[in-house]
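What you see is the complex with one protein chain gone and the rest in place.
Each chain carries a letter (A and B) given by its place in the written order, and its residues are counted from 1.
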Amino acid sequence: MTVSVPQPATRQYRRLTPAVRLGTRSSFLLLLTTLFGIAAFAWPLLIHQSSGPNSAHNGDAPWIFVGLVPLLLAIVMAELSEGAIDAKAVALLGILAACFAALRVPSPGINGFEPEWFLLILAARVFGRGFGFVLGATAFFASALITGGVGPWLPFQMLAAAWVGFGAGCLPPMRGFPERLMLAGYGVVSALVYGLLTNFWFWPFVGGSTTTYSFVPGLGTIENLHRFILFDLTTSMGFDLTRAVTCAVLVLVLGRPVLAALRRASRRAVFEPTIEFVDQAGDETVLSGQARENAGAGRQRNEPSHPAAGPRSSPREP
Amino acid sequence: MNRAAAPRHRSLHPVAWWLWASGLAICAMRTNNPFLLALIGAVACFVVSVCRSSAPWSRSIAFFLRIGVIVIVIRVVIEILFGQRGVPGHVLFTLPHVPLPSWAEAVSIGGGVTSESILNAFVAGLQIAVILLCFGAANSLASPYRLLRSLPAVLYETGVAVTVALAFTPELVLSIGVVRQARRQRGIPIRGVRGLRGVAVPVLESALDRSLQLATSMDARGYGRRISVGPGSRRLASGATTAGLLLVAVGLYGVIDSGSLFGLGLPIMAVAAVLCGTGLALGGRRSARSRYRPDPWRRPEWVVAGSGVAALAALSVAHGLNVAGLTVSFSPLAFPNIPLLPIVGILVAVVPALVAPRPMSPAAGQGVGDPAAVEPGTPVDGGRPASSEPDLSGARA
Partner (left out) sequence: MIRFDEVSFTYTDAARPTLHRVTLEIPEGELCVVVGETGTGKSTLLRAINGLVPHFSGGVLAGTVTVDGRTTKDNRPRDLADVVGFVGQNPLASFVTETVEDELAYTMENLGVPADAMRRRVEDAVDLLGLQDLRDRSLRALSGGQQQRVAIGAVLTASPRLLVLDEPTSALDPAAAEEVLGTLARLVHDLGLTVVMAEHRLERVVPFADRIVLVPGAGAPLVDGSPEVIMRTSSVAPPLVELGRLVAWDPLPLSVRDARRVATPLRERLAPMTPPVRRAVSTVTTVVARTRKLSVSYGRVVALDGVDLSFRPGEVLVLMGRNGSGKSTLLTMLSGARRPTRGTVRVDERDPRSFRPAELIRRVGLVPQDPGLLLYGESVEAECRTSDKVSALEGGSTARTLERILPGLPGDRHPRDLSEGQRLALALAIVLAPAPALLLLDEPTRGLDYPSKDRLVEVLRELAEDGHAVVLATHDVELAARVGDRAVVLADGQIIADGPARQVVCHSLVFAPQVAKVLAPEEWLTIDEVRHALNGAVPV
């Protein structure tokens, strides 16, 4: 993520510190969860024809994933939050999840008008991919609790939204209108992909087993995919398109002020602040940035260490 | 009105409710006998109607009922429109054939619709609807706040974020109303694109300011203090988690390709889950936190959770004994058997209606977590979203 686009060298374009750092271990776990998650969504395509008494297990497969996905999410969230989520990030996470829920309350995902997506994408864009991942999952969890909608679909929604947030945090640096255009494009793509993924999960349940586009175990990946796409087009394309268009329009209309507000918040929160303790103020001269750069003896630099590398500047216990 | 002096009604441990509901839900997964399914649904609804509090979340079962009905309808409609033809049965009516483009030729629309296929689709939909209803019952009975407090220690940060979100959302909905009103005071239209922007930006800005103030308070109040755990314990935790994840991979393969691994996919998955859980539990030790008045787990909790497990056990025993009528088919059309053992088992799950302590009056939940109860246009006395005026809180209560 060190690609830099030539930009006027103003403060505006300074890359902001991500709110949640991703260490090696958490990145690895994230990758693993993603792989398992893909399996959890796409199992109807992967599952093999089986015969004999074990075929009953095919009916259980979706429910195994209902149990597995929360476990995976718990592991990733625990790993991500270990030392990496400080008070500022948690407070921000909570408040943004509340904004997300407030946007979601009028239409809990039924009619496709889901303005909350744009907030997730913009927030993830500003606060980084780690935060985006956590925000996606947390926001869905919170809004499900608020609307009393904790159902078997929740872990899957959380995982899919976490990916959407993660993806938005990975987009290349860019500013101004091109950035908003890129985000709007990402909004369309991610909204459609999200719809596709959640449909994948729903398909074996709703599609039945006797219709011409229902999931048939062992029919082969390609054939099942074909059937699934037909299912998706006929049943939920309308919702998904509404979601995508809502998201893109909101990004274009509200993107500039909302991005500015989020970036201001990020600057003001000062994630991973540079903290210096100087034994004595040397002289009357003001400690300018230059002076700080040339910090000499008698100074201790307390920059927080990388979370994966160990605990932050360890305080002495009394 | 001294609440402290009065004996405190307590609400049942949320995990007990979730265990009970999960037991019923798994029962519903393991049978497609419409009568058993209907009984499970009736039991869940009955217990909810007896045991729920007047808190806002207790209404969520209605939402799940609606979703359930929608699922049944979709399932039946899809069957009618796209169902496989040529299966023998009693033809109810015949739809005209609709020619489709070649890329969609696998789908056939129209043809004779049999009552068998409709009945099968209805029962399949009913099964999902009843499973959803069990989840809805848990949602209605277990307080989300208490559920969050039961989150494992290792997920503490996530729990705090969600708690903050739950507490802040109603306030946010109020502040939208306040900002709209302020907008009008500036003579700026509150509709249309500019109106949207004018409302969204100040609400977001003040919410973000709030997050910084909250973070200050949390930092000053000891959030994130940790005890240093020894490297051994740390290694043990991550070792257990990693081993668990690897086993998950193996188990997944076993489940997906049920021909391999001698059908051991499920047991492997169970071991993996236990390992992961152990890793998480060990990881939770790094936090120095203690819990204030954790929800007690007493006899009613055991009984409620046990009744759900008992229902499941009865059904499993029936499965083992190959009792007729657990898995039924309507082609050919036939009246399903009604097995006795599962019925008795499911009826045990009514016990919570008798033993669960009555929930206390939801003073703790006054208007909380219920944005719907907040009329967005309510003029906030004072104009500050975080209004301190009691008449506002009265309006919310």
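The rule is simple: contacts are C-beta pairs under 8 Å (C-beta built on N, C-alpha and C of every residue); 3 or more make two chains touch, one makes a residue touch a chain.
Computed from a prediction, not measured in an experiment: that's the story for all the values here.
**Q** Have a look at B:Met29, B:Val113, B:Ala129 or B:Val160 and name the one touching the chain we're not showing.
**A** B:Val160
**Q** Looking at the full complex, which residue from B:Pro96, B:Gly187, B:Gly232 or B:Gly320 touches the chain that isn't shown here?
**A** Final answer for the missing-chain contact: B:Gly187.
**Q** Just name the one of B:Ser49, B:Ser217, B:Ser233 or B:Asn337 that touches the chain not displayed here.
**A** Considering the complete complex, B:Ser217 is the one touching the chain left out.
**Q** Spell out, residue by residue, where the missing chain touches chain B.
**A** Within chain B, the residues that touch the unshown chain are 1-4, 145, 160, 163-164, 166-167, 170-171, 178-179, 181-182, 184-190, 197-198, 201-202, 205-206, 209-210, 213-225, 227, 288-294, 363-368, 377-397.
**Q** Against the chain that's been left off, what residues of chain A make contact? List them.
**A** 87-88, 257, 260, 264, 270, 273-282, 286-289, 292, 300, 313, 315-318
Basically, only the chains that are shown with their structure count from here on.
**Q** Using CA atom averages as chain centres, what separation in Å is found between chain A and chain B?
**A** Distance between chain centres: 21 Å.
**Q** Would you mind writing out the residues of chain B in touch with chain A in their complex?
**A** Per the stated touch rule, the residues are 26, 29, 56-57, 59-60, 63-64, 67, 71, 74-75, 78-79, 82-84, 87, 104, 106-108, 117, 120-121, 124, 128, 131-132, 135-136, 138-140, 144, 147-148, 152, 154-158, 160-166, 168-169, 172-173, 176, 193, 196-197, 200-201, 203-205, 207-212, 214-216, 218-219, 223-224, 226, 228, 238, 241, 245, 248-249, 252, 255-259, 263, 265-266, 269, 273, 276-277, 279-280, 283, 286, 369, 371-372.
**Q** Report the residues of chain A in contact with chain B in the complex, numbered from low to high.
**A** Checking each residue of chain A against chain B gives 25, 29, 32, 36, 39, 43, 46-48, 50-51, 54-55, 57-61, 63-64, 67-68, 71-72, 74-75, 77-78, 81-83, 85-88, 90-102, 105, 108, 134, 137-139, 141-142, 145-152, 205-213, 226-227, 230, 234-235, 253-254, 257-258, 261-262, 264-265, 268-269, 311, 314.
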